[in-house]
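All protein chains of the complex are present and in place, except for one that has been dropped.
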Amino acid sequence: MAHVRVAIVSEPLDITSEMERVTAGRGDIGAVVTFTGLCRDEDGRLEALELEHYPGMAEAEVTRIAEQAAGRWDISDVTILHRHGKVKPGEVIVLVVTASKHRHAAFESAAFIMDFLKTHAPFWKKEHTAAGAVNWVSAKRSDDDAEERWKTAD
Amino acid sequence: MAHVRVAIVSEPLDITSEMERVTAGRGDIGAVVTFTGLCRDEDGRLEALELEHYPGMAEAEVTRIAEQAAGRWDISDVTILHRHGKVKPGEVIVLVVTASKHRHAAFESAAFIMDFLKTHAPFWKKEHTAAGAVNWVSAKRSDDDAEERWKTAD
Amino acid sequence: MKLVYFAWVRERIGTAEETVELPKSVETVGDLLGWLKTRGDGYDAALAEPDAIRVALDHDHADHDARIAGVREVAFFPPMTGG
Partner (left out) sequence: MKLVYFAWVRERIGTAEETVELPKSVETVGDLLGWLKTRGDGYDAALAEPDAIRVALDHDHADHDARIAGVREVAFFPPMTGG
């Protein structure tokens, strides 16, 4: 079974140390895929995103998603780190790292995790614009469709 | 059109600096996917891989693959770095970084690039085993199949 | 039973959490949504479109027809926008 690491944090994420932790001292990993989700500035319109989360459930749900991925693909390590609180444009919101002997398992499990984080992880984004407006980001229909494809796959 | 960076190098690859170069000072990137291909030790059997390449064609072909990916997906940046010469277990053989507004473009373009590198980039791996044997790695049928899927996709 | 609210559901109701005594007739999540809507304008505004409301029972996603007997904490929130 894969090693699973999940953390919901308010500090900036350190990608390098996560990648090094996954591969250090191992000779059986042939492929590492990372996904980094960054806060965009929306053409300068956005000043910050505020990420609200459901403490307790966020950790539990993200862990369930990691374990689903580990059960479905032959991966040796899966890391999911998610920010909460205020995030500035250019900063990392979410980091997923999957490691496997083979590249397709690493790619597919990381893509699966991201699709499920979008629709299942209890986080809500509030935009703070440079003009001073504040509004909740709406969920995207395309994210539901993205999740749906994993039901017919295999 | 995407920014394309390709290099065929004999020194170890620095993933952190590549990721930072892609995202530094930009507010329009929402997703970065990295693929890192590592030399496995084959249960301790392998001492090193020796990567032969076709100078001139390697750069040209890898650039063609990067440009194909950039033409097919909405990505703002694509980096492909490939080692040649001797590589030890645990070291990076290939690094692909794709950046986009949206995650699916970043994931799919990186997977496409890896499938085409496997079947099209003029590199050949020679195994040096701990027992002193030396032999060329055979191409895998599964890599041809992996490339084939991009013809029917879309 | 403890109820917790997030994002605009929380803002419209005007509280992040509360503990309630439920009438015996409230057996499912859907029943609970209907009962909450009678509790004031904030609740009514927050829960006006039940299809837009997601629910978790004790930290796990649940449908509106799920039964709530034995549950300690029920959460109501909009569709998630993390990742």
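Going in written order, the chains are labelled A, B and C, and every chain counts its residues from 1.
We adopt the following convention: a residue touches a chain if its C-beta (ideal position, glycine included) is under 8 Å from a C-beta of that chain, and two chains touch if they have at least 3 such contacts.
All values derive from a computational prediction rather than experimental measurement.
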Over the full complex, note down every shown chain the hidden chain is touching.
-> B
Contacting the left-out chain: of B:Val33, B:Val78 or B:Leu117, that is B:Leu117
Would you write out the residues of chain B that touch the absent chain, in ascending order?
-> 37, 51-54, 56-57, 60-61, 82, 93-94, 114, 117-126, 136-139
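The criterion applied here is as follows: only the chains that are shown with their structure count from here on.
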When each step joins two chains that touch, the fewest steps from chain B to chain C total 2
Tell me, please, which chain's centre (mean of its C-alpha atoms) is farthest from the centre of chain C?
-> B
Counting in whole Å, what is the centre-to-centre distance of chain B and chain C, each centre being its mean C-alpha position?
-> 48
Could you state the distance in Å from the CA-based centre of chain A to that of chain B?
-> 23
Calculate how many whole Å lie between the centre of chain A and the centre of chain C, each centre taken as the average of the chain's C-alpha atoms.
-> 26
Touching two or more other chains - residues of chain B = none
Chain C: positions in contact with at least two other chains | none
